[in-house]
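Heads up, this is only part of the complex; the chains shown haven't been moved.
Order of writing sets the labels: A and B. Residues in every chain begin at 1.
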Amino acid sequence: MPGMFRRILIANRGEIAVRVIRACRAMGITTIAVYSTADRDCLHAQLADESICIGPPSPTESYLNIPRIISAAEITDAQAIHPGYGFLSENAKFANICRDCHIEFIGPSSKAISLSGDKSACRQAVKAAGVPIVPGSDGLITDPAEAIRIGESMGFPVLVKAAAGGGGKGMRIAHNDAALKNAVKMAAQEAEAAFGDGGVYLEKFLENARHIEVQIMADNQGRVVAFGERECSIQRRHQKLIEETPSVALTNSMRAKLCKAAVRAAKAIGYTNAGTVEFLLAPDGYFYFIEFNARIQVEHPVTEEVTGFDLIREQIRIAAGESLGYSAVKPQGHAIEARLYAEDPEHNFRPCPGKIGKLHLPGGIGIRVDSHLYPGYVVPRYYDSMLAKIIARGRNREEAIDRLANALDEVYTDQIVTTAALCAKVVRGDRFRRGDLGPDLLAEYLPKTSV
Amino acid sequence: MDITELKELMRLLEESTLSELEIEEDNRRVRLSKAVQAAYAPPMQQFAPPAAASAAAPAAPAAAPDDAEEAWAHVIESPMVGTFYSSPGPGEPPFVQAGARVSTDTTVCIIEAMKIMNEVAAKEDCIIERVLVESGQPVEFGQPLFAIRPTS
């Protein structure tokens, strides 16, 4: 066991880099930020103890460039790299190279990353461990005729998904034989183009199912602990906008079963460090594993707010070889997160990069703000447009909703349009209060053309 | 005064990072200034270095470039993050020294990144005025390595 790290390099930017820096500082660990020339003034580069420019704005030449990041870690003598989310966080090759260079990768083994990245193989492994998966093909589909046979046997509609997929790419829905035949071809082409891997598989499409994920933490000593669930049903363009925990759709006994299934799934793929197990919850109360996310997620703060744990700290502790030291956590209260993107919801979520002049972010009781914003910051056009996460905590869901809605009203970003007002409208609305979080909810608050 | 010309001048100043522009010709003088922007300090100085942390941390490799960039009009920048070497090997003479006349195919130094030695060539015909980095020193992307005087 190498002992706790003294120097960690953060291979990311923006709010998650700031988040990791804060966790490191609270642990007494020296932080090293990397930045592209477009991010010279970004808060993460300013807050870190040391900052190093690794390349031009293009992600492939900076935040996605493995040699440059490894080289930065080597010359700054970093003992470990935290990848954040996105960029290289689920890149098995990067995790491998880090360890080859004797730099700890703060995340799962590259084997576990590979397995969770191959969605079809992951399904099989999890199914073998006795966790229910959405009915579908046993592995990849190579022949349209095979697809039709499976589609007919489990009943339409059917979802065609890319094994290497993500973000809705390479995903198609088919309601009959003819459509399915087409969908298989199209999805394979899309997947080939997007991921360089045309493998696709079939899943039954569950109507009115809810997206519920379970946060897990696994140490290198074989202990896996579930940190409760998050519901992330409010999305725009397959990207989450509002997340909460606990989910109103679960009873305590369903929650216990789901958490148990998540732990079993993690063990089935030999997972370590922080991960998220995604499930579909059908209207009849049955749930099905869909995929495994091998990273810390954007929405991890809602789990932190109800459990009291710092999940980034737990990630670092696990990577340093420490054992979790507990076998269960007991969430309390309710937490909801709203994401502020520099996008205009009135105009089809058109990105709005540019300079933020005056700025006011909310505060006060029950409000947590994770952000890299400061007055005068220029939002660059090269990266994800997320500016801030506003997280509200309450003793119950009502209190969390009231606090979040009012905090969102307080947000003031001069010269830049954000999703704050939209999120305020959504959480204040009757449907959200009732917990009726269907995929069509967001559309009610958007101009017809923007949906 | 020609308004179109004035507009052009104003736009020029706005888009630059300068704060004043003054032109005097024949019997005409135009002066433009920008005060608001100047009220913002360079962002890297916005946050006081956290006392405890910086006391504990070793010197950052990224400390030098900002000053250097100001001081030299023409430089050869590091094309990557890595360790700067002025010569092909220990004990060997440096590729170039101050006063050397180099062309675009001259190797001026090596940047080692991930155990790979990357030869860096001059980007233009020039005279090396000063070597800005010590051999063996870590450098970041875009960090000036040599001050030069173009000859072409």
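The rule is simple: contacts are C-beta pairs under 8 Å (C-beta built on N, C-alpha and C of every residue); 3 or more make two chains touch, one makes a residue touch a chain.
If you're wondering where the values come from, they're calculated on a predicted model, not measured in any experiment.
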Whole-complex copy numbers (one chain of each kind is displayed here): A x2, B x2
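We take it that only the chains that are shown with their structure count from here on.
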Whole-Å separation of chain centres (CA-atom averages), chain A against chain B: 38
Touch list for chain A against partner chain B, complex: 25, 30, 37, 40-41, 45-47, 49-56, 62, 67-68, 70-72, 74-77, 101, 374, 376
Footprint of chain A on chain B - complex, ascending: 40, 43-44, 46-47, 50, 53-54, 56-58, 60-62, 65, 80-83, 113-114, 116, 138-143
